[in-house]
Every structure is written in structure tokens, then in C-alpha cells.
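A single protein chain has been omitted; all remaining protein chains appear in their positions.
In order of appearance the chains are A, B and C, and numbering begins at 1 in each one.
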Amino acid sequence: MQLGMIGLGRMGANLVRRVMRDGHQCVVFDRDADAVHALADEGATGVSSTAELAAAMTGPRAVWVMVPAGAVTTSVIDELAEVLSPGDIVIDGGNSYYRDDLTHAKTLSEKGIHLLDCGTSGGVWGRDRGYCLMVGGDADAFAAVESVFASIAPGVDAAARTPGRDGEPARSERGYLHCGPSGAGHFVKMVHNGIEYGMMAALAEGLNILHNADIGTRPSESDAETAPLDHPEYYRYDIDVAEVSEVWRRGSVVESWLLDLTASALHSSPDLSEFTGHVSDSGEGRWTAIAAIDEGVPAPVLTAALYSRFASRDLDQFADKALSAMRKQFGGHDEKPAQ
Amino acid sequence: MQLGMIGLGRMGANLVRRVMRDGHQCVVFDRDADAVHALADEGATGVSSTAELAAAMTGPRAVWVMVPAGAVTTSVIDELAEVLSPGDIVIDGGNSYYRDDLTHAKTLSEKGIHLLDCGTSGGVWGRDRGYCLMVGGDADAFAAVESVFASIAPGVDAAARTPGRDGEPARSERGYLHCGPSGAGHFVKMVHNGIEYGMMAALAEGLNILHNADIGTRPSESDAETAPLDHPEYYRYDIDVAEVSEVWRRGSVVESWLLDLTASALHSSPDLSEFTGHVSDSGEGRWTAIAAIDEGVPAPVLTAALYSRFASRDLDQFADKALSAMRKQFGGHDEKPAQ
Amino acid sequence: MQLGMIGLGRMGANLVRRVMRDGHQCVVFDRDADAVHALADEGATGVSSTAELAAAMTGPRAVWVMVPAGAVTTSVIDELAEVLSPGDIVIDGGNSYYRDDLTHAKTLSEKGIHLLDCGTSGGVWGRDRGYCLMVGGDADAFAAVESVFASIAPGVDAAARTPGRDGEPARSERGYLHCGPSGAGHFVKMVHNGIEYGMMAALAEGLNILHNADIGTRPSESDAETAPLDHPEYYRYDIDVAEVSEVWRRGSVVESWLLDLTASALHSSPDLSEFTGHVSDSGEGRWTAIAAIDEGVPAPVLTAALYSRFASRDLDQFADKALSAMRKQFGGHDEKPAQ
Partner (left out) sequence: MQLGMIGLGRMGANLVRRVMRDGHQCVVFDRDADAVHALADEGATGVSSTAELAAAMTGPRAVWVMVPAGAVTTSVIDELAEVLSPGDIVIDGGNSYYRDDLTHAKTLSEKGIHLLDCGTSGGVWGRDRGYCLMVGGDADAFAAVESVFASIAPGVDAAARTPGRDGEPARSERGYLHCGPSGAGHFVKMVHNGIEYGMMAALAEGLNILHNADIGTRPSESDAETAPLDHPEYYRYDIDVAEVSEVWRRGSVVESWLLDLTASALHSSPDLSEFTGHVSDSGEGRWTAIAAIDEGVPAPVLTAALYSRFASRDLDQFADKALSAMRKQFGGHDEKPAQ
């Protein structure tokens, strides 16, 4: 079938490549003309505006939007509402907040256009590895473009089949899933990213404990301001965390893609000295925590992971100063310089 | 080579099978004679006491101990100190606290016997999948029994090689690692399990958020005691968490063995109704948190995961009652029944 | 001056009493006619509708709204927008979400009416102890009704003056504060309640640790599923937590009103056996956590306190079952009954 793609960044361009590899035709647009030319060289039809894209496609059209979440996505969807026709389908494959999907779907449905919200996981590796797709919206619209999702997803062979599953592989086994009505796809993707934060933090905290397992051999301070290390003899290990992350990749309970990536990063840079440790967050972790709070279900691990990122960016500084100020007040404790 | 095995439970018996499969000879003992006979039928030499085991082996001996951590392990090691000879090697493959290794190593070294502490990960699946081995102790002793570790470990083919690694695979790539002096193996295994707790909790919390994504469709209560749901329209999703855990297995960032197992559990029991939700913990998560505290490094995610397990067993009840009592005192708030 | 009061529940009625005690006149309305009659007997002017209330007052009017947050408050404010006149002042003294203040202020300002949002702390004790008032909105409107706030607040003598403060007491020292523009009062009150959750949980967790300090004397289980207690000799204390909470009331660092209330609750009921431990939350703790997340600042303590309440209501159950299911999958671990 034919697919339109708006947004040819790292993700969008690789999606087009996977779709074309399966014989689909692509009409592509990006504000950056070079990005359009690059894909045209690979066989896509390049256009230079949203309106041109609509004109170059035969209906009913399917147009994938792969641009930054928020204002940019909203403006593209508003444009598409103008240039597309009733029965067309828009797929928002970006990291939109699922609440925005409800607004966007309303905008489009007033013109008879369907919106599918599609959480797309896979990062820079997806071109070869395939992308995991979590889709929300109308079931008929989903069925109409299913062959595109199938081309983008990794396929059933990407993992061993779950015991008890046999016969024709379910969609979920091929790497894409219709999760429910509008917003359901991005909701599931949001929680996926929340879990990702938690898993990343679990690994990072554990590696940090290993990294500091030699604390009993470091010169220690012991005064009224500092808890002494009770048993330095228990902390005399000089652990090679790169080798540990490698050994865990085979046979351990923590086997995971994130561990694979960690082992790779530590192999090339055992001290990670090129990083400062100011960890960004791009929204989904926040939204996941807010969803947990709204639902009234506890998410202490996912939220702790989020807060560690905030703390890494020093936005806890006033709180820390307040603690030092209280200690000064009640105990006359002077601050000590950081270790 | 020849390996003695003491303890033929689920783990011990499968270790013997992997070792024999590679042509090594095994002399095996368990207090349960049936377990001994079963392995004797598979080709091992069965004996009926620790002393017999020592007598049946030729020196220098290598004896693997695979019995419950704590008092049982200590008593077996005390026995071995009596019946083994200088130059022999004891491998403690159980989940011993690494601090106990220091005591055990001292007991044995007084008789000239070496102790290797070996964290063994792999659970009930290890027989086929291989076990991930994290070893501490004397480097020469490690080298002397390396071929046994190699037989037990999964081997390099169990995972794609990390980019940048080539040539002869390192030990870590074959699934076993000498981590450092006495205790280092169990220290690394302890942290591995701590990470496991964190990853498990990350998945469990995320699935719970998905499971409750329909909270806006449930009859809600709103009174002075209860926070109303501000936007019920955002929580109207009836998510199939079994299908979600399946789709994440291919192409997503949270791909992991724990996710594979979760997908399997949810496929066979979507409601998990055979579980009560009282989650046990077997020590390593506690020890990991204590190590973080001793080192002075934060481990909020790993500790939150541990505390969730404690809360699942209702040991937080007095704290909860105290909260209700305070609310009653300052606000006249009466308790409400659980939802 | 003259004050209208809508809502004569526990809080509203006591506010009226404090205001009348200082010689102000009150015109009062509640849907419950008995509540109106009770206060009329104490000297207030009772009316039977919002419109009557407006008619019974001379302009510029000041009307305090003390009804449940959410839909009820919104409907009262909508009514007042109809019956009041330009220049009048509405004070929302309830626990409204500060974001709703922005909407309510807009509704009223279209009629030339001012809204002051007023966080009111003090609970059932406020009638005698006074209420702490955190006010947002137009500064002139605030000044116009300041004498009412002064009557409701505890006054400077309620606490020793802070070192360095002398001369005419600031408003903050008298127990009320203009915090900023619309919403600022409820924002500060929201964070106040967030801190309250954290302090309550700190006390409750500490008391629970004391309550369980005898765990080394209880029959213990030790098997592969359960972490054994390493040093039972360290946990043989039978602590009287009621006496401990009493002794901390004098001279300790944790002296606080919440501790006073806790000591009182434990004195009358040392086991708190009349409570089930299902702890409600009325919204502000959630909103505080969401504000922290929006701001990108970590609030691990406040959020952990919130999540403990969620867990006390068993909404973590599916997560706990998922953990047990994973343990069963990878380790063959069967669940154990709760302790």
C-alpha cells in the first residue's frame, strides 16, 4: 500500500526504509529538503509541503506523522485536517501525551478523518531490529493500515514464542498491538517508558553500589558530622563493572536489552568519564507517575527513578540547603564540603 | 576433571547434569538418599556422607556446596574442613551472605583449603539455559576449576557479542567471571538480585497502572475523605496486559528475560487469580540496600522495591493505623473501608 | 465588618464563631436549615438561600464559601456570580485545587467580583486554637477583609516570636498571609498538606519500627523463601510506643503538633485496634506530588508518604501478584501465606 510520512528525522527516515523494504510506496515530507532528497534517492516520492503530500497520494490516504510531540505535532495535525479527505487515516507515531490524542482525534473526526495514536519504541536500533508498536484508535482504521504496522514491527522471529502460544502468531507476537480506543496506544507507550526509567535506575543503582564497593579502602573521615563506616573490612572490593555487566548478559535473571546496551557502553568507556551525569527526561516518566497518582495506585519505584533524574539536574538544591540550615539551627552543625 | 557436589536440590542436581554432559565426573551427596540414587542412575558416583565423598575423590579435590544459605552452609563447610586436605577447593554456590564467606574462608584456610564463593543465577531454567556464575576467592583456585565453571555457564553463543568485543571470548562473555577476592562473587550476586528486585517492581508497577487504566469507568466515591478523580475521561481504557507484555517482547526498550516470564505467566493466567500477592524476599534485596546505606550511596529504586514486598506482607499495618489515628485526631476523619 | 458565610459544617460554623467573637456581624446560609438555626441562636443572621444572603448584606459584600471542593464549590461560585455586585469579594476557604481558582476567578471577574482563595488549616481544633490562613488574590481585596482574617487566625501570642523579629508583628506572625495572586493561597495550602503527609508518615514509620523491635523474640521461619533475621539478639525490645510518643513531646527534635495528637491517640488506645489501617487521602497530597513533577523537582519523601496511603488501600494488589508470578516463573517459588 501507499504511506505518507511527515517528519524524516532519525526515526521517521528509518520507518520509511522498513516500509519500502516490504514493497510499500512512500510519499515523504520534511521541512529539511535534504532529508527529503535522501529518501527520494532511496525510492520514496519526495514532496515539499503537506498539501503536496496529500495531492501526491491516492485515497483513502494513510499519513504517518513523526515530529516532536507537543506544539509541532498539533500544528501538523491541524494542517492535515485541512488537506486530507473523509476516510483518510492519520497515524501519530511520536511521543505525544495520550491526552492530546483525544483533542487531536476530535479535530480530525470533525473532518471525517481517523486518528491512530501509535507508540513507537526502538530508538536508533529500530531500522534493523524493528519497532515495537502500540496503537490506539478506531479498530477499522487500524485494520486498514495493519500491513504497514507489520512491516515496521520486528516480526514473530525476533523472540522465542511464549510457552503455550502456537498456531498463527497473534499481532502482539509480531510486535504490534491494537491497545484500545483513541489514546490507548500512547498510554501503553507512556507506561512502557515509565518502566524503562525504573529498569534503567535499577541497573544504574546496582552498578553504583558495585563501583563503590571499595569504600572501605578509601581514607575515611569520622567526626560528629559524619557517619563512620562500621565495617570497612566488608568494602574492600575493586569490582570491574564493565565485566560484571557483560557476565550478566548470559544466564542471569537481569538479562535485558538495557543490560546489553550498558555492557556496550561500559566496554567502550569503563569510567563513563565523557558523561557529566545530568540526566534528561522527555516527559513519559512524568506522565506515568501522574497516571499512577490519578489512579491512586502506588508507583514508588517508577517515581523514585524519575526523581533521581531530577536530582541529577540539581533542582533539589534549595531543599538540600534547607536541610543544612535546619541542622545548623538545632545542632550547630556546620556544613562539610562535598566528598 | 572430577567434581564433588553436596546438595542435590533443584539447582544442585542440574549443575551436576551440566557438568557431566561435558564429560566431567561427579561424586554426589545429599541427605535425601533418593536424590543421590537419581543422579547415580544418570552416571554420577553416589555417596552417603561428606566423609565418603572425600574418600571417593582423588586430590586435589574440588567440592561444590549447594545447600541453603546460613546455618546449613556453615555446618557443611565445618564438616568439609575436617575431611578435606590442604590444597583442596570448596565452592559455595549458594546464596550465602558475602560476609559469611569471610568467616568460612578463614575456617577453611586454617586447614590449607581454598574457598571460592560463587553466585549462581539461572533458577529453574538453568539446566538448559546455563547458569551465570560470579566467583570470588583465590585466583589460582579459580583457574584450577575453571573448566567446571565453563561447563555450567551458558557459553558465548547465548547472546550476541557486545560491539567492540572480538577474538577469543573473555570469561565474562562465556558466562562466568572471577570478580575478586573472597566474598566478591557473592557481593556481585547480591547486587544482581537487588537489581532483579528493582526490575521486577518496575514491570509490576507499570502493569498495575495499565490494569487500573479503566478507573474512570468505575463507580467513584467523592466525599471529604476521598480525592475525586479530576478527569475520569482520561481513564477509560480496558487494557489487555497479557497482550501488552507480549508485544513489548519484540523491539521495545524493556525487552528482558523477566518480561518474557511475565508474558508467559499472564498468558496462562491473565488475572493472576491464583496468587494472593504476598511477596517473599530471600535476603539479597535486604543486603543490597544495607550495602548501599553502608557505602553512603543512594538506592531509592532498589529499596522501594524491597519495601513494596514488605508492605505486601502487611508488616506496615501499625504504621497505617497510626496514620488513621492522626487523621481522626486532627480532622475528625473517620476511616473508610478498603476499596 | 459584615461577613457572609455559605457552608456551616464543622469548619464553617467555627469560623463564624471566631469572627462573631471579635464583634463582626455574620449572615449565614447552609442547605441544612438546622445548621443555620444553630448559628442564628448564637447571634448570626440566618438566611435560606444565596440570593437572600446577598440581599441581607450591605455592599461591598464579603462572602466566605466553606463547602466541599470540586463541583459543589464551583456551583456556589456560579450562583454568587449571579447575585453579587461589582466590587464584592468572595473568599473560597475550602480545599479547592488551586487550578480551579483560576477558573473561578475568571467567572467572578467578568462580573467585577473579586475572588480570594484561602487555604484554611486547623481542623477540628481551630475554634479555640485559631486557623492558619494562606490567601491568594488581589491585594486590595485582601486588605479590605483583613480584619476578618485577623479574627480567624491564632494571633501572634500563639507561638514565641522568631529570633530577630520584633516591633509590630507581621501578618505571617499573626497567622495569616497574602501569598500572591489568584491560586497562591491554595497552592501554599496544598504544599502544606503535602508536608503534613510526609511528617505523618515519618512518625508512623518510626513508631512501626519501634512496635516491631521485638521481632527477634517471635517464632521465625527460615526457608528458601524467607530472609532469616541475622541477629535476633538485636531485636528483643518490647517498646511502649505510647510512652515514647509522650516523652518526645518535651525537649526532642521531633516536637510537633502531630506528635501531640499521636501521643493522645496512643494514650487512649495503645494498640490502635479500632483502626483498620485503610488510610484515605483528600487530594492535596496528590496535587503536591504532581506540582513537584511538573516543576521537575524531586519530592521522594512526600510522594512515598502518598504511595503508602495508596498501598494501605490495596490498590497495589495486581502489582504484588505480578511479582509473585515472576518469582514462580523464574525460581519455582511458591507463595507463602501472609504473616
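Just a few scattered comments:
To be clear about the criterion, a residue touches a chain if its C-beta (ideal position, glycine included) is under 8 Å from a C-beta of that chain, and two chains touch if they have at least 3 such contacts.
It should be emphasised that the depicted structure is a prediction, and the values quoted were computed from it without experimental measurement.
Screening B:L177, B:V191 or B:L306 for touch with the missing chain picks out B:L306. Interface note: of B:L84, B:L229, B:A289 or B:A325, the residue touching the hidden chain in the full complex is B:A289. Although one chain is not displayed, chain C still touches it through residues 98-99, 102, 121-123, 126, 129-134, 153-156, 158-160, 162-165, 170-177, 179-181, 183-184, 187-188, 191-199, 201-203, 205-206, 208-210, 212-213, 215, 227, 229-231, 233-240, 243-244, 246-260, 263-264, 267-268, 288, 291-292, 294-302, 304-305, 307-308.
Taking the whole complex into account, chain A touches the unshown chain at residues 10, 68, 70, 97, 123-125, 200-201, 203-205, 207-208, 211-212, 222-228, 230, 257-258, 261-262, 264-266, 269, 272, 275-283, 286, 300, 304, 308-309, 311-333, 335-339. Remark: the residues of chain B touching the chain excluded from display are 253, 281, 286, 289-290, 293-300, 303-304, 306-308, 310-311, 313, 315-316, 319, 330.
Just so it is clear, only the chains that are shown with their structure count from here on.
Set against the Cα centre of chain B, the chain with the most distant centre is C. Annotation, chain B versus chain C: rotation angle of 180 degrees from the Cα superposition, expressed as a multiple of 5.
Relative to the centroid of all protein Cα atoms, the closest per-chain Cα centroid is that of A. Between chain A and chain B, the centres computed from C-alpha atoms are 28 Å apart.
Of all residues in chain C, those touching 2 or more other chains are 281, 286, 300, 304, 308, 311, 313, 315-316, 319, 330, listed in ascending order.
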